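With one protein chain removed, the remaining protein chains of the complex are shown where they sit.
Here the chain labels run A and B in written order, and each chain numbers its own residues starting at 1.
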Amino acid sequence: MHEKITFGYVMIGNDIYELAKALWDVPRSITGDGVRRTLSTIKELCPELTTYEVPSGQKVFDWEVPLEWNIKDAYVEDPDGNRIVDFKQNNLHVMGYSTPIDTFVSLEELLLHTYTQEDRVNAIPYVTSYYEPKWGFCMSEVLKRSLKRGKYRVYIDASLEPGFLTYGEILLEGEEKEEVLISTYICHPSLGNNELSGPCLTAFLSRWLSNNVNRRYTYRIVFLPETIGSIAYLSRNVHHLKKYVIAGFNVTCVGDENAYSFLPSRLGNTYADKVAKNTLDHLVKEYRSYSYLDRGSDERQYCSPGVDLPVVSIMRSKYGEYPEYHTSDDNLEFITPKGLEGAFNAISSAIYTIENDHYPKYRVLCEPQLGKRGLYPNTGQKGKYSKAELLTHILAYSDGKHSILDISDILNVSFREVYENCQTLLESDLIEYLSLLPPVQRGKKYE
Amino acid sequence: MHEKITFGYVMIGNDIYELAKALWDVPRSITGDGVRRTLSTIKELCPELTTYEVPSGQKVFDWEVPLEWNIKDAYVEDPDGNRIVDFKQNNLHVMGYSTPIDTFVSLEELLLHTYTQEDRVNAIPYVTSYYEPKWGFCMSEVLKRSLKRGKYRVYIDASLEPGFLTYGEILLEGEEKEEVLISTYICHPSLGNNELSGPCLTAFLSRWLSNNVNRRYTYRIVFLPETIGSIAYLSRNVHHLKKYVIAGFNVTCVGDENAYSFLPSRLGNTYADKVAKNTLDHLVKEYRSYSYLDRGSDERQYCSPGVDLPVVSIMRSKYGEYPEYHTSDDNLEFITPKGLEGAFNAISSAIYTIENDHYPKYRVLCEPQLGKRGLYPNTGQKGKYSKAELLTHILAYSDGKHSILDISDILNVSFREVYENCQTLLESDLIEYLSLLPPVQRGKKYE
Partner (left out) sequence: MHEKITFGYVMIGNDIYELAKALWDVPRSITGDGVRRTLSTIKELCPELTTYEVPSGQKVFDWEVPLEWNIKDAYVEDPDGNRIVDFKQNNLHVMGYSTPIDTFVSLEELLLHTYTQEDRVNAIPYVTSYYEPKWGFCMSEVLKRSLKRGKYRVYIDASLEPGFLTYGEILLEGEEKEEVLISTYICHPSLGNNELSGPCLTAFLSRWLSNNVNRRYTYRIVFLPETIGSIAYLSRNVHHLKKYVIAGFNVTCVGDENAYSFLPSRLGNTYADKVAKNTLDHLVKEYRSYSYLDRGSDERQYCSPGVDLPVVSIMRSKYGEYPEYHTSDDNLEFITPKGLEGAFNAISSAIYTIENDHYPKYRVLCEPQLGKRGLYPNTGQKGKYSKAELLTHILAYSDGKHSILDISDILNVSFREVYENCQTLLESDLIEYLSLLPPVQRGKKYE
C-alpha cells in the first residue's frame, strides 16, 4: 500500500502570489468577461479546466441567473472637470452590477449614489447590487468629505444584457469514485485575501493533485461566482455530489499572514471537520475555530438542508473579521507569498490525510516482539524508547475500529507521523489496512 | 398554521394575589372541609373544575387514605387563664392532624407536645403528624421560653373520622389527545409561597388556557393534597397519564420575588426539562438549577420508577431553600403580586413553547433569494442584516430534524422570536411544519 499523494512541495507561495498579481486588474463580477478572462488564465496553468456557461434567466432552485454585466469604463468628474473617481485606477470605484449612466448630477444626487467606509476613511469599499438595478460609485470617506457643490459628470459605460454565468470545473479522477470537492470563487474584482487568494491557491492545489497520478480519490475542483454560482452548480450536480463527496473544502481568505481560521460544516461532525481540525491542531500554533453561525461563503449552499455536503473552510484571516475586509486595503500588500504558502500547506496537509487514512488492524494477539524485528532495544533499562512507544501505542488502537486519523487524535501526534509509523508496521506485516468504513466514505456524521 | 395560545396577559399578579388573600384563613390539611372550601372558591373562577372524593381506608398503591380531619377550635391557656396560643389567631398553632384534647397539663407535659423553630425564634413552625395519632401545638421559641411552671389548659376541638380525601380536576380538551399535566397542592394552611401561591397561580393558568379555545394540546389541571393526593390520583389515572402526557409542571413555590428555580424530572432529559430550561434561559437573568436529588414535592410521585411522567418545576424560591419556609413568616408579605406575575409569565411561556413547537422543514435546496421576497436588502455592502441573518440561520437548521425549540437553543434566541420568524418563513412557503416526532410527543427521553 503506497503512500497516496506525495507530501511536501517547494516554495509555492511565490508562484501563487504571481498568479494573483497577473489576475489583479481583471474586472470580475458574478458574470461577464472578467470571469472568462480569469478562467482562461487559470486554464493556462490547469489544462484540465472546462468552462461552463449557464444562460441568463435560467431558474436555479430559488434563484434566476441574472443578466450578464460587462463594464468598459467609468468615472466621476468634478465641477472643475477633474476626474476624481476613475474605474481604470481601481475597479472597486464602481458598484458591482451598476446600470450604465452618462449625465450631470448635483452633489446632492451624487451623494445618494456614493458609498464609503466610514470607519476606514481612506479606503474604497467594495459594494454590489446584483438584484436591484442601481448605479453607484465607491470612494474614500476622505474624498467624499472634500466634495464641493456643483455639477458632477457621472459616466458608467456598462452593459446588463442577456448572457451567461460562467464557471470552471476540473475533474481529476482517482482510484475511487468517491470525491473530494474543492470550491473557490472568482467573482471579486481587485481584492486580495477575499478573494483573489482562493482561486489562485486552488489553481496550484489542482496542479499538485494533477501531478500526483496515484490519487486515491477523485477531485472535483470548481471555480465559480459566489452564491449564485454555487447554487447554479448545485442545481446541475447535487445528486452526484451527494452520492460521492466524502469531504469538501471551500477555499477562501487564504492569503494573509495574520491568522489561521476554521469554519465547520453545518453539522460540525463530518469527516471533513475532523480532518481539518486535526490538521490545524498539529500544523499551526493556534487558530480560531468559528461556529457555523459565523458562516458567510459557499458552505451556505453546500451545507444547506437537503444538500448536506461535508464542506469546511480552512482559512487565514476570515472574511468579515479583519478591518481591511471588502475594502481597497485588502490588496496585494495585504496578501503575501508566505501567507499563501501557509494556507496551501494546511489545505494540502488535510488532503494528504484524507488520501492516506485507513483503519489499521493488528494481525496478531498480544503485543508483538518488536525486538526481533529490530524495532525495540532488547536491554530493558529504565528510559525512553519513544519510537517503540509510538509503535506500541499505534498497535494498541489498531483494532480495525480506529482510523489513523482517530489514533492521531488519541495520541496527539500528527497524522503524518502516525501514518509513517503505520507504514512501518504494515511492512512488518503487523497490521493490515481495512477500507474506510461506509459512514466515513459518504462524509456522513462521523462518530 | 395559526399560533397556538395567545401570548401575553395583562397584569395578572394582582388577581392571583387577591385569590391568595381570600383563601388565606381557610384551615387546609390533606383532608377535610378546608380543602373543600378551597376547591369551591377556585371553582368560582374555573367552572370546569370537578371535585372527586376518595374514601378513608382506600388502598392507593403502598398507602391508605387516612381518616378525614376537621378542626373547629384550639387553644392553650396559661396558669393565669390567658389564652397564649389560639388557633383562631393563626392556624399554624395546631399541629396538622392533631387528635382532640381537652384537659389540664403540667408545663413539662405541654413542652412534650410543643414545636418551635429554634433558628427563627419569633416564627411559628408548620408541623403535621398525618400517620401517627398525636396532638401538638406550634409556637414561637420566644413564647416557649417565657412559659412558667403551672397547669395549662390544652384544648383541641378536632375530629378524625372516616370521610374522604378531596381533590379537584380540570380537563381542557385540545386538538390533540396528547396532554400537558399541571399539578398543584391544596393541603397547606396559612402559608404563602409554599403553598398558597401554587393553587392560586394554577387557577389563573387554567383561566388563561380556557380562554385560548384553539389549544393544540389537552390540559389536565389537578389541585390535590401533596403526596397522598398525588398518589391517590395516580392510582386512578396512571395508565392514561403514561399514555398521553407529553410534559408536566408541578406548580409550587411561585409567589416570592427573591429567585427563580428549576427542578428537573428524574431522568432530566425529557421534553418538559428542555422546554423549562429554554424558557428560563431567555426569560430571566439568572435562575438556580437544582438536581432531582433536591426534589421534595409531587415530582416524587410523578417521576417515580414505573410512573415516569415528564414532570418538572419552575419555581421562585424553592421549598426548603429560604429561611421563611414552613413557618409563619412564609406569609402574605413574603409573596407579592410581582413575584406571582413573574412565575405566571415563566410557566405560561413554557406552555406557549409547547403549543407552538414544530419541526420546520425547508422546502427548497440552497439558500433562498430573500431579496425577491422583500426579506433582504439587495445592496451587498458590509454591515449587519440581523433580520436576514436570523431567517437564514433558522433555515439552515430547518432540516426536519431540529425543532423550533432546538433552533432556539442553537441560536441562543428566545423561542418566541424564532417561532415568529418561522411563521414568516411559513407564510413565504419557504418551510413547512412537520409534526413533532413520536419520542417528543410521548414525553420520553429527548435526545
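Please note the rule applied: a residue touches a chain if its C-beta (ideal position, glycine included) is under 8 Å from a C-beta of that chain, and two chains touch if they have at least 3 such contacts.
Quick caveat, the model's predicted, so the values are computed rather than measured.
Enquirer: Out of A:P55, A:P133, A:G320 or A:G371, which residue would touch the omitted chain in the full complex?
Expert: Touches the omitted chain: A:G371.
Enquirer: Would you indicate which residue among B:Q301, B:S328, B:S349 or B:S403 is in contact with the undisplayed chain?
Expert: Missing-chain contact among the listed residues: B:Q301.
Enquirer: Hey, which of B:S129, B:S210 or B:S428 is the one touching the hidden chain?
Expert: Considering the complete complex, B:S129 is the one touching the chain left out.
Enquirer: What is the set of subunit A residues that contact the non-displayed chain in the whole complex?
Expert: Answer for subunit A: residues 361-362, 364-369, 371-372, 378-382, 392-393, 395-400, 410-411 touch the chain left out.
Enquirer: May I ask you to list the residues on subunit B that touch the chain which is not drawn?
Expert: Output for subunit B: 60-63, 115, 117, 125-132, 134, 227, 230-231, 234-235, 238, 266, 292-293, 295, 300-301, 303-308, 320, 325-326.
The definition used in the following text is that only the chains that are shown with their structure count from here on.
Enquirer: Compute the distance, rounded to whole Å, between the mean C-alpha positions of subunit A and subunit B.
Expert: 54
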